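A protein chain is absent from this complex, but the other protein chains hold their places.
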Amino acid sequence: MPDYALNTSENTRRRHIKEVRFQWVGRIAILISLGFLALMFIAISVRGYSVFEQTHIQLDIFFDEAHLDPSGARDPEMLLIADYKPLLTTALQRRFREVQERREKRRLYKILSRGAVFALGEMVQKNPNLIGTSQRLWLPASAEVDLYMKGKVDVSLEEELRRLKNKEINWVNQLKAQGQIKKKFNTRFFTKGDSREPELSGILGAVIGSAFSLLVCFTIAFPLGLLTAIYLEDFAKKTLLTDLIEININNLAAVPSIVFGLLGLSIFLGVFHLPRSTPLVGGMVLALMTLPTIIIAARASLRSVPNTIREAALGLGASKVQTTFHHTVPLAMPGILTGTILGMAGALGETAPLLMIGMVAFIVDVPQGITDVATSLPVQIFLWADSPEKGFVERTAAAIMVLLSFLVLMNLLAVFLRKKLQRQW
Amino acid sequence: MGSMIKILNETAIPVTNPIEKPCILSAKNVDVFYGNKLAINDVSFDIMENQITALIGPSGCGKSSVLRCFNRMNDMIDACKVTGDIRFAGQNIYDPKVDVVALRARIGMVFQKANPFPKSIFENVAYGPRIHGLAKSKGDLEEIVISALKKAGLYDEVANRLDESGTGLSGGQQQRLCIARALAVDPQVILMDEPCSSLDPIATAVIEDLMESMKENYTIVIVTHSMQQASRISQKTAFFHLGDLVEFGDTETIFTNPEYEITQNYISGRIG
Partner (left out) sequence: MFPSTNLQLRRAGRGSKLKEQIIIVGMLVCSLVAILITIGIVLSLAFEAFLFFRKVPVFDFLFGLEWSPQTAIRADQVGASGKFGVLPLLTGTVLISFIAMAVATPLGLYSAVYLTEYAKPKTRNWIKPTLELLAGIPTVVYGFFAALVVAPIIRNTGSGAGFDVSSESALAAGLVMGIMLIPFISSLSDDVISAVPKAMREASYGLGATRVETITQVVLPAATVGIVGSLLLATSRAIGETMIVVMAAGLAAKLTLNPLEAVTTMTVQIVTLLTGDQEFDSAKTLAAFAIALFLFILTMGLNVIALKIVDKYKVHYA
């Protein structure tokens, strides 16, 4: 008698439980992966966002002519490097009259950043008429005070274990009570180069260094990659040579990036004696790394242009070269550009090869050209991450946020190109 | 023409002869949607036990869709929705209480293109009994496999190479391996979706003979492109056109004296 039952048996019940269990394992795997992603973003944002604000202290500064420019020459160079420190100490003394003891005074002066001096210098250089006047100014506070204002100093800790002592906290609290200390948008971080002092350091130098490197990288890798792709896709007959080229491209895409750095070190620096630590060499190394990515993307894009287009052009009497450059390449361009942008995004995040060619130095000045000594955004992150000062931790996180924003922008651009311009054949 | 067929359909719901064998599968008012598109429109017919029922019609007429309803293979397609009443031995197979795993164990399937797993011949056939826990011991399993291969008429050809890959067999042998694989689960019904469409005439003949002998113990529903095949092997034939069941009845009647002109046209090769 055949069995027609369709309901769940002991056997199938067991199997369905297994099924559900397996599905949950898959879900959990995805959740863990996405969880790590979220954790990383949160951990970095939590540390980094505070950099975008910087604590400032309000002081009445008297720009004493006798001190700054006794000769009255108003030479801009001299005004910049004049000794502004006494102005600050005087102002602080006047604000905190109760502080008399010498050691305490010295502590008091340290609630201001060393950058306050430069700030005054730049101000006076720009506007010499300030000399002889008294101004109420917001000046940057020291890194420790900044951390305290951002709630990152554990006051419950014993005094000896803190860099910020009770006295200083007391002063800051006095200022706070009178509204003479507050957090303002940190323009310095976006407009200055590196510095030994966390509160003075900025990322502009690194950003410009990265931009110059990418410029060099693009100038080399894009035409080279495009022409290679066109040749391999539309012109090359299958020979041993083209096979060799293809194997090479596929394998280069998997060579560890640091090896490209060594190539740059021994050939570009060692043989050609190109200037060390510059975006020129950095960009060249990045170009070699990006080349396979661009070639592979460009070939895929060229391949997706239907042959009917080529046949139509050839049928009208266009030569093969004309067909390719007048018809195929323009049609494939959105895809090629998408691939190139993604390749550039990869190059922007690359660190290891740049360490090899010396872009890892401490550089204060913002580079002016591709042959100036420079660093790059990811290398700057690496350098700051390595610094022992606590103030640099948040700088590192903030720099990462900037780097990731650039990457997001580039990816959005790529998505936009793909969505808007790419046709569906 | 579509509307005409609809009218015909409503008036011509096939009547099953109560003296005949018991009905094992029945479809009543079945609609199949792919997304918003109606692929099968209000189809009703019964399938008798231990008979071969052929579903014929021009390509795209929905005969495969109907076939795949019977063991709920359409469940695998996200956009596909089936409404209506389909019963297996009186039980609604779309009832939430029905276990689709059990259903497919009762109603096996053989596909258009032979699709053996990239495993040995033995493992191919043993797969079903294994997952359903049909064998109590290794000996049991071997027995099931050998018996299934014998029923599929393949055993003599592969007896001494059971551990070789199933993908190494010829096309006809592969298809018979797939039949053996389906038989090993001991189903009551076997659905065949154009099983011979990629085979040469000799291999086709072998499989047709096989179906003839399988009829003793199994109910077979076969979708076929070939009218000759339908007329050769089936007892009942259903003719589909553009998602409608135009005509259903004894194969002999359909092929010699169809009720509708469109059936006549298809059978005589004027449309298709």
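By letter and in written order, the chains are A and B; residue numbering begins at 1 in each of them.
Note that contacts are C-beta pairs under 8 Å (C-beta built on N, C-alpha and C of every residue); 3 or more make two chains touch, one makes a residue touch a chain.
Keep in mind that what you see is a predicted model, and the values were worked out from it rather than measured.
Undergrad: With the missing chain put back, one of A:Val99, A:Leu215 or A:Leu232 would touch it. Which one?
TA: A:Leu232
Undergrad: Please identify which residue in A:Asp3, A:Glu19 or A:Glu122 touches the non-displayed chain.
TA: A:Glu19
Undergrad: Please identify which residue in A:Leu79, A:Leu291, A:Val305 or A:Ile370 touches the non-displayed chain.
TA: Missing-chain contact among the listed residues: A:Leu291.
Undergrad: For subunit B, which residues touch the unseen chain?
TA: The missing chain touches subunit B at positions 71, 73, 76, 78, 100-105, 108-111, 113, 115-119, 127-128, 131-132, 178, 181-182, 185.
Undergrad: Since one chain isn't shown, list which residues of subunit A touch it in the complete complex.
TA: Residues 15-16, 18-19, 22-23, 25-30, 32-34, 36-37, 39-40, 43-44, 47, 223-224, 227-228, 230-232, 235-236, 242, 244-245, 248-252, 254-260, 262-263, 265-267, 270, 288, 291-292, 295, 319-321, 345-346, 348-352, 355-356, 358, 360, 378-379, 381-382, 385-386, 393, 396-397, 400, 403-404, 407, 411 of subunit A touch the chain that is not shown.
We adopt the following convention: only the chains that are shown with their structure count from here on.
Undergrad: Can you work out the whole-Å distance between the CA centroids of subunit A and subunit B?
TA: 63
Undergrad: Using the touch definition from the top, list the residues of subunit B that touch subunit A in their complex.
TA: Those residues of subunit B that touch subunit A are 88-91, 93, 97-99, 101-103, 106, 131-133, 188.
Undergrad: Any idea which subunit A residues touch subunit B in the complex?
TA: Interface residues on subunit A, with respect to subunit B: 2-9, 11-12, 15-16.
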